[in-house]
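A protein chain is absent from this complex, but the other protein chains hold their places.
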Amino acid sequence: MERRSITCAVLGAAGYSGTELLRLLRRHPHVRIGPLFAASNAGKPLAEVVPSLRGVLDQTLEAYTPDATAGCDLVFIALPSGEAMALVPELLRRSMRVIDLGGDFRLSDPALYEEYYRRAHTATDLLPTAVFGLPEWNASAIRKASLLANPGCYPTSAILPLLPVLKAGVVSPTGIVINSLSGVSGAGRSASVDMSFAEINESVRPYKAGVHQHTPEIEQAFAMFAGIPATVTFVPHLLPITRGILTTLAAPLARPVTDDELRTIFSTAYSSAPFVRVIEGIPEIRNVNHTNFIDIGWKRYERNHQLLLFSAIDNLVKGAAGQAVQNMNLMFGFDESEGLE
Amino acid sequence: MERRSITCAVLGAAGYSGTELLRLLRRHPHVRIGPLFAASNAGKPLAEVVPSLRGVLDQTLEAYTPDATAGCDLVFIALPSGEAMALVPELLRRSMRVIDLGGDFRLSDPALYEEYYRRAHTATDLLPTAVFGLPEWNASAIRKASLLANPGCYPTSAILPLLPVLKAGVVSPTGIVINSLSGVSGAGRSASVDMSFAEINESVRPYKAGVHQHTPEIEQAFAMFAGIPATVTFVPHLLPITRGILTTLAAPLARPVTDDELRTIFSTAYSSAPFVRVIEGIPEIRNVNHTNFIDIGWKRYERNHQLLLFSAIDNLVKGAAGQAVQNMNLMFGFDESEGLE
Amino acid sequence: MERRSITCAVLGAAGYSGTELLRLLRRHPHVRIGPLFAASNAGKPLAEVVPSLRGVLDQTLEAYTPDATAGCDLVFIALPSGEAMALVPELLRRSMRVIDLGGDFRLSDPALYEEYYRRAHTATDLLPTAVFGLPEWNASAIRKASLLANPGCYPTSAILPLLPVLKAGVVSPTGIVINSLSGVSGAGRSASVDMSFAEINESVRPYKAGVHQHTPEIEQAFAMFAGIPATVTFVPHLLPITRGILTTLAAPLARPVTDDELRTIFSTAYSSAPFVRVIEGIPEIRNVNHTNFIDIGWKRYERNHQLLLFSAIDNLVKGAAGQAVQNMNLMFGFDESEGLE
Partner (left out) sequence: MERRSITCAVLGAAGYSGTELLRLLRRHPHVRIGPLFAASNAGKPLAEVVPSLRGVLDQTLEAYTPDATAGCDLVFIALPSGEAMALVPELLRRSMRVIDLGGDFRLSDPALYEEYYRRAHTATDLLPTAVFGLPEWNASAIRKASLLANPGCYPTSAILPLLPVLKAGVVSPTGIVINSLSGVSGAGRSASVDMSFAEINESVRPYKAGVHQHTPEIEQAFAMFAGIPATVTFVPHLLPITRGILTTLAAPLARPVTDDELRTIFSTAYSSAPFVRVIEGIPEIRNVNHTNFIDIGWKRYERNHQLLLFSAIDNLVKGAAGQAVQNMNLMFGFDESEGLE
């Protein structure tokens, strides 16, 4: 295992995912933080925009140019979906490796991208080479990736519990219902009445039911890693909390199963996964927040022929920046957990 | 329509449902508030235990005795489930009418009560006469009830959206998945680490998945009002908010349906229901809190052969005290909305 | 006391204060709700912008023109400060009575307005006739007012506890420290990163310390009602709650005082004030929310020669819409509490 240091640039450094990424990278023993790019905040000290980093990271935010990444080994893109596809081609031409935390390179089918993201894909030639960065299921491809698509927060919370039981034939690939409850930081840092405190507080808001862009990402993972074309009903909800996702899944049982068998299925699937905790009991957000863990629990409900699955992650860590660092560790031959515990 | 006044006693006046009930009753033009009973707080001024009622209701909490209800027309029981069944027989012997906000008289099958409430039922002879107080579906029985079982908060939020489509044959009675998200006031006012602020805040907690006592109450309603034996998967979650329930339901489509037909089904079912708002769009708790409304919305999701339904209520109003007053209005011949708008 | 009905128009009907006002007005037995005006939302049904009012108030928001107020007796202006002064002159010319919930007519000295609101006052000729609408101290002027300046939320919470002890010579008029903690609805409904959920939640934010525009309003009240030129240090803080203000005041003791004397001072000052509750103990927001009450408590702290005062109000009710209705009641000869309990 190589032990050299790498230099990383970050686009979107002042957003919620970008900031979380900086927090992780600066503790990483093999990472040197390179240029930090921002759009409207370019030219300002990072600590002015993100006061929590005062005295921690004293850099100035820059306007992005490809030349400014010279000398970097890796570029993290923590921008809203739709922006990365304009930047990645040039970065790859410069032999930079790229981890995109947005959605532009997650779906291999550009038609699905167009349908769910409601814009045309402008870098379709790169889609075949993009690697879906789910370390627990795709490690060997990740190690060799030049362009890595970091999974969405919701898909991470849904795929990891479902995949082992789907692959084991325990649940049926149709009729699956996924209810996800997310903190608001998942929506990014932006000015809108809808995301203002008084509109979110003391309420909960289902949104984009059935049309959320993470739906095909979840389904694609089942085809990709289990060879099973599954259809899911995915209903995301916005909670009055800052961070964390709790996902409750109900999947039709395809055959009888015992808790012991489920225990075996999950522990086999994740025995060497450092950040998956299969638990007896029900996951809660507060147990995983500020960590890269995903907690997974289950409950057989044979009265209605279903298996209930539950998962909890921190949307900014395992659902974004933490998983990105985990992927970086694999890509550069570091220990998978380095900088993440 | 009679227009006399009635006198009401309240058992459990200092709990969250009891307090909400007092707030509604004191504005009701045909109600005189009679004795207010409490257990550990008996002897204290109500305003000492519930400071929000200072200068609003200057009564003293009393220890309950059957004699103390003399002169009352109606007794509301807002106690934890399990307590009412010991008190109701004597109250009925005294020709008192009773509205029980707890769960003791909701299930007509005592075996189900024992299975889900984990205690024996001690007043099974009264179960046949108890009336399930869902005004939108059971008004004529409610009008004549002596013993009324006020529905649970979760069942109210689940039955009202599901019943019309189930009855119309639009959805299948098996494979239904109900995810409910509730504020903590539903758990009552009590001292426990689990319900302390620091354990609830910034998290969300699924609990009693598949074994919650409201499961058979929901299923019984489908048999009772649609003649359909349905099985549901019911997963309640505790949210970091004080009040309100948002319920997201996924039901397998039994046949093709259009939005127009759904619009007709719902508007027909609830055309004369003053507190049901069938909306285009998705309900949110903040739109119904502190009101007796239930907002109902839907989304067809034919890709996965499901109908998604959404509802929002205030668990302390439409889910408890408000619905109790609505039932009282029917029982005593007042206008159904009196004191509730 | 006259008992006729009046017709009221509302400018800014879709804002937080405007919505709260509509909730109160529609329950008021002597009020007919007239035209509702909005700016960007003109032309939309009210219930589309404020979904909680679906089925409650089925009006359409209009663009404001002076002519549209024809037939109204009273116009409420619930707009951001700075907008009313452009509209009021024309309304008064039309013999309309006006209650302005903003800050334009609260300060009688236009130089103070310019200093604290950072804009010139364009209707200075009206300032001498504007009446400061603090019902507990200014009722006789309010009854005759054509142009009423509804007090600010913070000043209401600070003036009512301080004025009696200042007037009684118990505390000194210099060195007073006022810390106010407010829910975010006080800042109105608007799109900004600063007010987004993730920036407010799990934090608390002091702002405009010493320069907040409510400072001279508080000081002016002491001069106006006690004849005492006082100077206060006023530090507002933004809390992660939607509504409510808790104010903690520390005033230097000018002379020895007993709890009995304080009890007498407060009960004398507010014996006939229906919405002031002087309590033994410490006020909390949850006890007054959704009501027009102000709770006032105190604690002598002779070790440091200070009197501590505490108050709690709902910023949208006693701090805005409720107090406006209370003022309307006085202006039109209704019972002071009508529609408010």
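First chain written, first letter: the chains are A, B and C, and each begins at residue 1.
Everything below uses one rule, namely that a contact is a pair of C-beta atoms (placed from the backbone, for glycine too) under 8 Å apart; a residue touches a chain by one contact, two chains touch by 3 or more.
Just so it is clear, the model here is predicted, and its values are computed rather than measured.
Asker: In the complete assembly, which of A:F37, A:F225 or A:F293 touches the absent chain?
Answerer: Only one of A:F37, A:F225 or A:F293 touches the chain omitted from view, namely A:F293.
Asker: What residue numbers in chain A mark contact with the hidden partner chain?
Answerer: Residues touching the hidden chain, for chain A, are 51-52, 54-56, 202, 277, 279, 281, 284, 286-291, 293, 295, 341.
Asker: Tell me, which residues in chain B touch the chain that this view leaves out?
Answerer: Counting only chain B, the missing chain is touched by 16, 183-185, 189-193, 195-202, 240-242.
Asker: Tell me where the left-out chain touches chain C, residue by residue.
Answerer: Residue positions of chain C that touch the missing chain: 174-177, 179, 181, 183, 199, 201-207, 209-210, 231-233, 235, 237, 239-244, 246, 248, 250, 252, 282, 284-286, 289, 299, 301, 303-306, 308, 310.
Operating definition for what follows: only the chains that are shown with their structure count from here on.
Asker: If you average the C-alpha positions per chain, which one ends up nearest the average over all of them?
Answerer: B
Asker: Using just the Cα atoms, superpose chain A onto chain B and tell me the rotation angle to the nearest 5°.
Answerer: About 180 degrees of rotation relates the two copies.
Asker: Same residues or different residues: which describes how chain A and chain C meet, taking over half shared numbers as same?
Answerer: Same: when the shared numbers are divided by all numbers used, the fraction is over half.
Asker: Could you please state the distance in Å, as a whole number, between where the Cα atoms of chain B are centred and where those of chain C are centred?
Answerer: So the centre of chain B lies 37 Å away from the centre of chain C.
Asker: Roughly how far is chain A from chain B, going centre to centre by Cα mean, in whole Å?
Answerer: Between these chains, centre-to-centre, one finds 39 Å.
Asker: Where in chain A do residues touch two or more of the other chains?
Answerer: Correct list: 183, 199, 201-202, 240-242.
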